[in-house]
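This is the structure, below, for whatever I ask next.
Of the protein chains in this complex, one is absent; all others appear in place.
== chain A ==
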Amino acid sequence: MKILETKNVKKYYGNGDNCVKALDGVDLSVDKGELLAIVGTSGSGKSTLLHMLGGLDIPTEGSVMINGKELSKMKEEQLTIFRRRQIGFVFQNYNLVPMLNVYENIVLPLELDGNKPDRKYVHGIIDLLHLKGTETRFTNGLSGGQQQRVAIARALASKPAIILADEPTGNLDSKTSQEVLGLLKMSIKKFGQTLVMITHNNEIAQLADRIIRIEDGRICEG
């Protein structure tokens, strides 16, 4: 069953001679429960594609559908709410909120949605990601790896249908990387989630169900 589908997605910056084609006609479909890895050189358009999939950016042409709903047809407010319920993001630069502590950062999307967090579940994630004991600390006091794990925990906390991760293991050592990916895999299995992640790490990419390679804004493998 397809959960995510793109049709001829294009993203152009500038025009005329200066036109940069970040994405140049991407057709992609992801099944429910799939673990998809996107690889490619830097500047190939991986991150842009991920942002399109999550509705953070609007394609110049083409459409992105999640669960049969076209993102570009949603209103701003609708899209935001849809995003916080259906999609969990792991950003490359974490995007943690400095005025909040670790625990609050993790449950923020839930709270913004007006839901009470499932405490048992959240604490389970915290344990798994080795964040126990850091709950009340502010995020700017944490190491890069810890911040990355908080970002992952936040993406998992609201049990979204799709998790979009930009280099989720970029700042982690290989042992933790394996563990984190194991956790992500376990989570998608348990909750029937789908994971799309960008990675540079071949070992990590090999753990995925499917690997696609992007070059010059097009899918060339996969």
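The definition used in the following text is that a residue touches a chain if its C-beta (ideal position, glycine included) is under 8 Å from a C-beta of that chain, and two chains touch if they have at least 3 such contacts; residues count from 1.
Simple rule for what comes next: contacts and distances are computed from a predicted model.
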What name does the UniProt record list for the absent chain among "Heme exporter protein C", "Ligase-associated DNA damage response exonuclease", "ABC transporter permease" or "Bifunctional protein PyrR"?
"ABC transporter permease"
Given A:E104, A:D118 or A:D209, the one touching the chain that is not displayed
A:E104
The one of A:Y12, A:F138 or A:F191 in touch with the missing chain is A:F138
What residues on chain A make contact with the chain left out of this view?
48, 51, 56-58, 76-77, 80-81, 83-84, 89, 91, 95, 97-101, 103-104, 107-109, 111-113, 117, 135-138, 140-141, 144, 154
